[in-house]
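Input: a single structure, listed below in structure tokens.
A single protein chain has been omitted from the complex, and every remaining protein chain is retained in its original position.
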């Protein structure tokens, strides 16, 4: 897990300066960096804190004078944030999961494990499950009946994957991610008050109290390549067809995806976002933390929604949205500002009424 | 898992037409249905997609001309959405959990298992736990000390149930549902700034920084018959008495129920709803996704709240609510509309001021 400055720069497509044979053991913030650390100071605002630490080498902003900063060597990358991806991949010490099938794991004899698959302590691989070559199934994971995982999956502890779920290559599951629960779909024998409200936008009608009968999920979940699902996120099965997540899409922690939801490619769904049943989300969509998406609506490609935004109706491609209910971000900000000035506006109108009605009664 | 068209129609209380002895293996959407599938086209808008697929049999809307649609057989149900419940129950292939006690499960010798109970791999049943006849305890589940589950429970993988929790018949627990954590209840030795804020609606007073002492939960959780709890939902124990969920109530994924909460019968609590401590929710209430319920408030029977609604104070029975803070839905929608027109209103008032003050100074 050690690399020379030169090796790191080469791997990142970055330039190395000075004593490029210094060996780096880890990355550190400038102020707390030791002599064998690579200090990360990709912005001039970190220049001062470099001198607080003991780094001999730093990754610096474009144009930095590394010698004037008292360093022995430096790496300068053209797009520092992107270089962080390569750097952190090189220096990641991982979780220390052992190779091989742990003796306490239960692997059904009718499961198929590809070459080099490792299975952690107390994990369960069910009948008919197929695990792609090189996959790591972490401790206490559960892989259900006839579920399929592509090559190179990496599952942290306690991930569970239900029956018939299919997942592409290089899947990452964070601790406690849950895929393939039954959808939340219930129906009453007679039309319910919810159905009345949806039709009338508020009037419950005279529906009687009734009990709920479950609609089972016959579909499962279908996930593309290069998808990641965060801690505690929950993905429901579809009712007739599968719930779908496209290639390259990443879900943060505690995301809820209802039944029949379809998300496209390369979308980012941040922490605690909830997507209600049968919503369709396009490609390259970014939903910030705690967003909500109404059931059965359509969110177009490239839509970006700020934190806490509740998308209540269809959103055309390319829009930037904010608020509850969501509007385009600039209109929402204009609305917030107007709301702040509202008490003064009310005083103005009161004054106007006093003058106008007075002057009017004068005439 | 195969049924004839006639068998399906009979089970659903629906009418069958044409070649009612065709054998169905699964349900499918019209466009992707194969010759042995039952295409689901219960709305005329799906008529066209039937011809894209290869279905010979479909479930159709009332009044549909199945022969004109090129089908060999058809099922027509009086309330198609309700028929879906019966149909999906018939065709659900399930999770493939094996019968019996898996050899890797740990069942305490002092636990009592009813007839026909199955326990999955690496599940734990603690001392004094009682599991009703016919129940399925999934892989890696945990049933705590003296917990009681009624007949016919169905627990998916990784469900956990704490000590002394009591649950009625036919309970369904989705993966990772958590019941019986300790309530979130802390107190400071001297009155805290939170207590000041609650009294004054904003003024923190001069309370000092203090640390928090835990109030333990002596109560547990009491759940009625026919309840379902979704993936990753968390139900806290009560402080002195139990937290309560009434018969027939269903919780979606990632629902949070604080200590002492009481929910009545046949309520639907959708994804990511949070119900703070000691709130009381009535019967037949529907809280859509991401709703919040304040602590210690009362939500009456039949209340329906739209997505993201934050109920901050008591809600009388029968109300339809929306917004943050919640108001009745029609008022909230009126408020949204007014907010949109606010910038124009401000320009109008500015213009009025200009004219009035000018004309006023003219006189």
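So that you can tell them apart, the chains are marked A and B in the order they are listed, and the count of residues begins at 1 in each.
Here, contacts are C-beta pairs under 8 Å (C-beta built on N, C-alpha and C of every residue); 3 or more make two chains touch, one makes a residue touch a chain.
Since this is a predicted model, take the numbers as computed values, not measurements.
Colleague: Which residue, A:139, A:168, A:219 or A:258, contacts the hidden chain when the whole complex is considered?
Modeller: A:139
Colleague: Out of B:8, B:71 or B:124, point to the residue that touches the absent chain in the complete complex.
Modeller: B:124
Colleague: Looking at the whole complex, which of A:63, A:96 or A:109 touches the chain that is not displayed?
Modeller: Candidates A:63, A:96 or A:109; residue touching the omitted chain: A:96.
Colleague: Touching the missing chain, which residues of chain B?
Modeller: Contacting residues on chain B, toward the hidden partner: 106, 122, 124, 126-128, 140, 142, 144-146, 158, 160, 162-164, 176, 178, 180-182, 184, 186-191, 193-194, 197, 201-204, 209-218, 232, 234, 236, 239-241, 254, 256, 258, 272, 274, 276, 290, 292, 294, 310, 312, 324-325, 327, 331, 334-335, 338-339, 341-342, 345, 348-349, 352, 355-356, 359.
Colleague: What residue numbers in chain A mark contact with the hidden partner chain?
Modeller: 26-29, 32, 40, 79, 81-82, 84-85, 88-89, 91-97, 102, 104, 120-122, 139-140, 156-158, 172, 174-176, 226, 228, 230-232, 248, 250, 252-254, 265-266, 268, 270-272, 283-284, 286, 288-290, 301-302, 304, 307-308, 318, 320, 323-324, 328-330, 333, 336, 339-340, 342-343, 345-346, 349, 352-353, 356-357, 359-360, 363
Following the convention adopted for this analysis, only the chains that are shown with their structure count from here on.
Colleague: Between chain A and chain B, what distance separates the C-alpha centroids? Give it in angstrom.
Modeller: 23
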